[in-house]
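One structure, pasted below without further comment.
One protein chain omitted, others in place.
== chain A ==
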Amino acid sequence: MADDVTTPDVAASPATSPAPDAAGRTPRVRPAASARGGRRGVSSQLRKRLEIFFFVAPACALFGLFVIVPIATAVQMSLYKWKGIGPLVDFVGLRNYVSVLTNEVFTDAVVHNLIIVGLSILIQLPLGLGIALLLNRKMWGQSALRTIIFVPYVLAEVVAGVIWVQLLQPQYGVIDALLGAVGLEGPEQGWLGDPDLALWTLMVVLTWKYLGLAVILFLAGLQSVPEELYEAAQLDGAGWWQVQRKITIPLLGPTLRTWGFLSMIGSLQLFDMVWILTRGGPANATTTMATFLVNEGTQRNNFGIAGAASVVLFVIALFMAVLYQQLILRRDTRPETGRK
């Protein structure tokens, strides 16, 4: 564990020039190891540390190169006004942050993200749990049903998005045609074109897309519930519902909480499906933080503003992740004491 604390330093220092530092560090350590070779205890401890370092270093180097460096670059970029060409010279301090945080499109985007976080869990948790419990029973066509539910998750986001765009096409799309066949009419501007409906339509597509992940995780969790508990409960005369309520769901807790975390982070970073379905429109009704920053960055070349938005997104995601970790996931990582 101690190495976990020290290794970020190792990773952070080569961030600017990874190769020389990583290479430079080894010779410095090695002579020390051979000099103290006579003292067995110290030597073996050192060797252990060295080994840990050797195995952790690649991961840390990659982490530094692809996580720490980009974050640092984003922070740096967010303090400048920069159009994407030439050196960073126009230092504006925190002005980009002010502009992002007072921009109604961005604050709306944060609200949309939070709505998606909340609704994803509220909709997919009961629905996914229900389907998982159903599919966990021995029944005809079980594996076929499992596959059907999991297929949307396997489909590439872009492919699924384009299919939905076609399905939801106003007037000529399949959904409006089906509605027309039973004498109903789709909304005037289409499901994705009406600012009041677009976010809800997006939620439907997201539920369709990600329900499979919830179900598959829950099913995996269900496999780990010991069979004996069910048998014991049955002997005690518990009904199916009682068994689910008192045994299955409590024992599924860690899986549910982990899924909740994944779902939350995914919802905060949501980009591709929105970009394909609506580009954040109509009238910014489906903008998320990620579409906002792509729009400002690569579309409008306001890289400073995009940098500031990405830092805000990072801070929000980090805050929520830590909060979730502290409040909810913690009971899973604590040593198992009183649990039976």
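Going forward, a contact is a pair of C-beta atoms (placed from the backbone, for glycine too) under 8 Å apart; a residue touches a chain by one contact, two chains touch by 3 or more; residues count from 1.
Following the convention adopted for this analysis, contacts and distances are computed from a predicted model.
Missing chain, UniProt name from the options "Cysteine desulfurase", "ABC transporter permease", "Heme exporter protein B" or "Extracellular solute-binding protein": "Extracellular solute-binding protein". Per the touch definition above, the residue from A:146, A:209 or A:279 contacting the chain not shown is A:279. Contact with the omitted chain, checked across A:84, A:126, A:226 or A:250, is made by A:84.
Where chain A meets the chain that is not shown, the touching residues are 18-19, 22-23, 26, 47, 50-51, 54-55, 57-58, 61, 83-87, 99, 166, 168-173, 188-195, 198, 278-279, 281-284, 295-296, 298-302.
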